[in-house]
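Right, I'll just put the structure down here and ask away after.
Note that this is a trimmed complex: some chains were dropped, and none of the rest were shifted.
By written order: A, B and C. Residues from 1 in each chain.
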Amino acid sequence: MNQITESSPAPDAPLPGGPLLEVRDLSCERDERVLFAGLSFVVDCGTVLQIAGSNGSGKTTLLRILCGLNDGYDGEIIWRGESTDDTAESFVGDLLYFGHRVGVNKILTPLENLRWSAGMQRTVNDQLLLDALAAVGLRGFEESPCYTLSAGQQQRVSLARLRLSPATLWVLDEPFTTLDVDAVAQLEQTLADHARQGGAVIVTTHHKLTMPSLSRLTLGMS
Amino acid sequence: MLSASVKPSTRSAFMLTLKRDLLIAFKRKNDIVNPFMFFVIVISLFPLAISPEGEKLAEIAAGVIWIAVLLSAMLSMDSLYRGDFEDGSLEILLLSPHPLFFLVLAKNIAHWLVSGFPVVIASPLLAYMLKLPSESYGTLMLTLLIGTPTLSLIGSIAVALTVGLGSRGLILAVITLPFSVPVLIFGTLAVQASASGLPAGGYLTLLLALLAGSLSLAPLTSAAALRISVS
Amino acid sequence: MWLWFAKLGSPKWFYELSSKWLPWLVVATVLVIGTATVWALLFLPPDYQQGYTSRILVVHVAVAGTSLAFFPLMAVAGTITLVWKMKLADMVAKNAAALGAWFSFITLATGSIWGSVSWGTWWEWSDSRLVSMLFQFFLLLGVVSLRSALEDSDKAAKACALLSIVGCINVVIIKYSVEWWNTLHQPASPVSLQTGSANGPEFWIATALMILGVYLFLSVSLILSTRNEILQRERRALWVQELVAAER
């Protein structure tokens, strides 16, 4: 069980002291099956890390471990030089997690959903929210309850959070599912922009991503 | 983009969460009407099942009302975290940069306002229908006012523990009901005391103590339980 | 016959027809209820026991009689919704449920007020009419809350139609079983609706008028709320937009 990291050239912006996130010798087993072991990698500001791997190779598990949502692991996760256990609060304030379940309440409208989910991380006003919704192609649906939206539109509501988030590190679990081709291209652009502006992205997807400063980590090559 | 925004204060995160939960409840309407309706219907089953006679009813009235309150509080708990768990909002809650204690408290308060409070308001009417002596209406409402938040807070722990399970209705009950017994006992004793003209102050103090205890401990425990359930 | 039926299904047709009839119905309602009220207030002799409060019985009996009509009405409308998918029937059913809940509530309230005077108690379990009316009220609230819980209006229409039909059967069973339950529990207090304390001929005339008036009122409110519903649901239809333009 080993991993291949094919890094593209490092971003040219100099890093302010040490990497943003460093993972050292991480291993995890579930139900007696080793998902990954001795996993070490570094995520710097300005980079996008794609976690690849076949179904069941442990991508979702890895992301949830990184965010502190799972704790069945061995190894160290270091955030700006300190273990995430010690920096929990500051770490979480600078992190955006987007999971298989997208965090959109079906009864509320997109606007009301964002008002809460974005508002938990930063102060917002309605104009900002409306702009973000328009940017993900939901103009005209701001006030429809989310249960009337299609699968892809619900996904977009949640993706609007990306445009509002003050977090440096984005951790995205298959954000491209159910999106149409335009939306996929647009989301790739958003990720690239975030990296260019000094943020960092960890993303799982079975898509082939092409963007500058992308590196890839493939799980479960045995 | 990374610097211009301001991290909201915990107080404003508390208010945001409270408002959101109230908004969802009001949009659903049922969340408000149903605990109340359930309470009324369950109570009206008792005369049918036991006896329509006034004296007999008066004897069991306090107990019946408290049991109905307990059951309706417990049933209404189901909606407290389940929706958020299923749609992923719970992860947003857990990964927000605010102490989970306050966010859980906000959710509990919203839930009590919507499901517990209407029951308190309606209780004198039901007490009348069950022929409870009218001197004890005041005590009844007071005990409910102190007791129902306690029940909500206790229930919240059980819901948080069971939020990932497929069918929760019953396991929830099995966990919550035993913990609610002290509230039930002090509540009925207080009402029975006042119905027979005795002072009920002691029981009220005990109920208050239970409320204070659960107000400080339950949200913490619920928060921990939520973390466990989500992982 | 079928043509007429199909026509009746069209909200537009109903809207136009009801526009013609509505003023007359409103006038009739006001007249009948007015007469009945005046009659009850001025000409009904005070009851020897309860004095003037006895007049509320006129309202009570009228409303009680009418509120029994709601479940059958909703069941019929529900059958039409399910079988012929007629939108109009659902609009009627939707408003009937809410209105029925109100009527049941008024029956309960007026009955209780009257009971507090004539029996000295606001509520008594040992009367089958009271108990079965209470459960009819619960069932109607159930239908209303199902409607508001289901988000999709098409779905809500069908689900409520089904519930109304099943509920209609159930109201009958409840009534019958409660009655029977009651004959077994010998009432402890001398409580029965058949004490007949207030029924002189004047009383019955006033009551008959009031019943007619309440039925008229029921039709008017149903028609009004259905028209409202039509305008809302068809607000994009050409004829509604023309109508709105003409209003301006």
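For the reader, a short list of remarks on this structure follows.
FYI, a contact is a pair of C-beta atoms (placed from the backbone, for glycine too) under 8 Å apart; a residue touches a chain by one contact, two chains touch by 3 or more.
Remember, predicted model here, so these are calculated numbers, not experimental data.
Only one copy of each distinct protein chain is drawn here, but the full complex in this file has the composition A x2, B x2, C x1.
The working rule: only the chains that are shown with their structure count from here on.
Of all chains shown, B has the CA centroid lying nearest to the centroid of every protein CA atom.
Once the centre of each chain is set as its mean CA position, chain B and chain C turn out to be 35 Å apart. Per-chain Cα centroids separate chain A from chain C by 57 Å. For chain B, the set of residues that touch two or more other chains comprises 28.
Taken residue by residue, chain A touches two or more other chains at 107, 145, whereas all remaining positions touch fewer. By the touch rule above, chain B contacts chain C in their complex via residues 28-30, 33-34, 37, 40-41, 44, 47-48, 51-55, 57, 128-129. Contacts from chain A toward chain B in the complex involve residues 64, 67-72, 89-90, 92-93, 95, 97, 99-108, 112, 115-117, 119-123, 145, 166, 168, 197-199. Taken together, the chain B residues at the contact with chain A in this complex read 1-2, 5-8, 12-13, 16-17, 20, 23-24, 27-28, 83-84, 86-89, 91-98, 230-231.
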